[in-house]
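Would you mind keeping the following structure in view while I ask a few things?
Below, a portion of the complex is reproduced, with chain positions unchanged.
For clarity, chains are labelled A, B and C in written order, and residue numbers in each chain start from 1.
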Amino acid sequence: MPQRASSVEPAAVFDLDGVVAALAQVRQRWRLAQQRSTEVGGRELPSRDALTAIMEGLRGALFPMRLGPPDLRHESEDYYVGHTLNTVLHGLLGQVRLELNYQVRHLASVDPSQLEKQTLKIIREFSESLVGIRTLLDSDVTAAFAGDPAARSVDEVLLCYPGIHAMIHHRVAHRLYKLGVPLLARVVAELAHGHTGIDIHPGATIGAGLFIDHGTGVVIGETAVIGANVRIYQAVTLGARSFPTDDAGHPVKGLARHPIVEDDVVIFAGATVLGRVTLGRGASIGGNVWVTHDVAPGAHITQAHSRQAT
Amino acid sequence: MPQRASSVEPAAVFDLDGVVAALAQVRQRWRLAQQRSTEVGGRELPSRDALTAIMEGLRGALFPMRLGPPDLRHESEDYYVGHTLNTVLHGLLGQVRLELNYQVRHLASVDPSQLEKQTLKIIREFSESLVGIRTLLDSDVTAAFAGDPAARSVDEVLLCYPGIHAMIHHRVAHRLYKLGVPLLARVVAELAHGHTGIDIHPGATIGAGLFIDHGTGVVIGETAVIGANVRIYQAVTLGARSFPTDDAGHPVKGLARHPIVEDDVVIFAGATVLGRVTLGRGASIGGNVWVTHDVAPGAHITQAHSRQAT
Amino acid sequence: MPQRASSVEPAAVFDLDGVVAALAQVRQRWRLAQQRSTEVGGRELPSRDALTAIMEGLRGALFPMRLGPPDLRHESEDYYVGHTLNTVLHGLLGQVRLELNYQVRHLASVDPSQLEKQTLKIIREFSESLVGIRTLLDSDVTAAFAGDPAARSVDEVLLCYPGIHAMIHHRVAHRLYKLGVPLLARVVAELAHGHTGIDIHPGATIGAGLFIDHGTGVVIGETAVIGANVRIYQAVTLGARSFPTDDAGHPVKGLARHPIVEDDVVIFAGATVLGRVTLGRGASIGGNVWVTHDVAPGAHITQAHSRQAT
């Protein structure tokens, strides 16, 4: 960068050049510590803004007359869906390429020569999964309508319920996770987390008809498995108990460490279920209950409440 | 839709026509199952974006010098308020008409011939309720300032506190709920829920001077009744215990199933109060306490804590 | 305002003039009650929108290749950082001036004749603190990567983790708080609270390498002190137990009323720590545990769980 032409200048409010230089040094230090290149080149990370736009398009393409543009009409639904999907899927293609590139450079988990082929494969398979995603989401909407006495119609559920918003994102994020782009999946999941307070890791496997009511504070971990027609209330945690470590003391990755929740289970607000335990079919877990062992099918677990008036 | 002119085309990245067709089929299946028309026509649901803009305008019209535009001046307050209200109320009129129309078609709860008249009546009564809403909100601001040692001024409270943001939305949503447009009310409530993590059902009846501190995770149910000068901390639930069902096993609607909280009650963080119980005047409920019975006026309920060092 | 030229007009949908007049009266009542001037003049409060833009710029300037614009390149990083900082810091200067002005008028905490000088001093010192802020944030990113088995890279952590988003805002807000502009600090903190559900008061003192996982529902109070390498999970509260009051019954301000958390402590989800207690170095607090006394270094506190099957 050039030296300033004039060397005598009145003092400015702050020392801009100095701050810029100091920030460049601290970045440099970080990159050296992280063994990052400091070479010439462009951004290599996916973009949160791009994925926000992609998810907005996907929501519209999946539910055109309810989450699409206000001026949409039945007779032009297919045109809208086709045009939107084309934009969304080509946008997603760019983001997938960025993540695979990132994996090549920093994680060594992708063969560079296969990068373009794998990108196209992911997009193709993702596009084919959309019908299944919509079908599952229809079951989630139906479950919410059946499970909440305050719900007046399936449309109200789709339009208003944060649990549905979270499930739209999760079912997309889970598909991306399975297709090998976990960073994109994570960004999609966090978009919903920020909006709803519901934190579902994209790795979680979730069956049809999940109803999450209210939702704020719900946490569902990476290896959790949830069956069909499960109901979950606010502040429920399906978490890990502890992380087995290898000889070097690093957490062992890829172990199943979160609960299995079988069909028709209900988990009330604030309950905490930790570790690879199984909640048997039809069990119900009371509010604020703390569970670290298996629960038999059909069992009802409640807290022993002790109370004291003063 | 036309056949493509050219029948020999190189393969594209994905089968757009196929995906569009499959999504059309799954929509058709849903509509048949829900007994929805598949005829020609436009969107019939209210718009979240429209209500977002309406709420932004209402916040400004209610508190012009603090939540209105940055370049507003005292001498032009009335002009701003009048211009903004005109825009907001005519925008709301369109949304009310959409919801009443929806009720006519899907819920049979409105007489079609009265639709336009009822729309205008709702807008008129809503406009007349704004002064009362502002007065109640002033009491909420004062309560927050008095109740939080960290608050430096009433203006900081209005500008920053998520509890106030939630109450602005609730007091508007409750009015819409009472006027017969519960779907609009629900959307307004969810806008605040998404922003603050505070989930107040529009049906809840709330007196003057409610202070919700921190707020994330608070849930207040549809039939809850809250008196004056109540204080509530984060993660408090005022919920239902169970849903009485009719002979067919469907939840009976419209029953009072959430708590009554009398004047001057304080409920600390994480407490759960379930069912149509009454917390008597001046009672205090300790953190994380679980309450399913009435609490006498002035009583202090705390948890019996058991702790174990390992 | 002028009388309308024509006195015979058909009835409109609602009485706009009447509503505007009534709202003007209720504003006037509020101002008299708050002893506010009703004179001519402009807005005197800082702007949430302005601070939102400032924080977006700061995030980019601190982490240009990861949170900056998607088309940024290594070779122009310094230009981007310098240009963005110039815009951000001059924008912040305007907001600081607004808050100091507000303090002069309403809180009498600033000497009016020193206002401009103090404004410049705050901006200069804030600019010099940016390198320290970035260094601390690097330690937070490293801590999150080390502490979460699901994290694949430091970049995923920076891009996705709400705990990091909250810490970026907190480290900026805390600096503003220390420099004497607590209202700006509070707005910055609430921007993160709304986005992540993590509520950290700008006054809280936090050491290097804090990892907040999931985060929804976390509350950290104004006088809390947190050491290095602490880990906190969702719904943890570091709160006050009670507020000592003076003879007049008003809460005494400025007292240390929140916990001290020493280095290497882990606090699991839902735990509540209240009052000026100390969690000793290396202690761990189990999920949902309620703590109101000191905890010895290295101690492991867990809940005595009582469970009852029905």
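Keep in mind that, in the parts below, a contact is a pair of C-beta atoms (placed from the backbone, for glycine too) under 8 Å apart; a residue touches a chain by one contact, two chains touch by 3 or more.
Only a predicted model underlies this, so the values are computations on that prediction, with no experimental measurement involved.
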{"item": "With 3 copies placed, total copies in this complex", "value": "6"}
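By definition in this document, only the chains that are shown with their structure count from here on.
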{"item": "Chain A onto chain B, rotation angle from CA fit, given as a multiple of 5 degrees", "value": "120"}
{"item": "Same-residue or different-residue interface between chain A and chain C, half as cut-off", "value": "different"}
{"item": "Averaged-CA centre spacing for the pair chain C and chain A, given as whole angstrom", "value": "25"}
{"item": "Chain C: positions in contact with at least two other chains", "value": "197, 216-217, 235, 270, 288, 303, 306"}
{"item": "Complex contacts: residues of chain A adjacent to chain B", "value": "61-62, 64-66, 68, 70-75, 77-78, 81-82, 85-86, 89-90, 93, 120, 123-124, 127-128, 130-131, 134-135, 138, 149-150, 152-156, 159-162, 195-197, 214, 216-217, 234-235, 269-270, 287-288, 303, 305-310"}
{"item": "Complex contacts: residues of chain C adjacent to chain B", "value": "1, 13-17, 19-20, 22-27, 30, 34, 38-43, 45-50, 102, 106-107, 182-183, 186-187, 190, 193-194, 197, 199, 201, 203, 216-217, 219, 222, 235, 237, 239, 243, 251-253, 270, 272, 274, 288-291, 299-304, 306"}
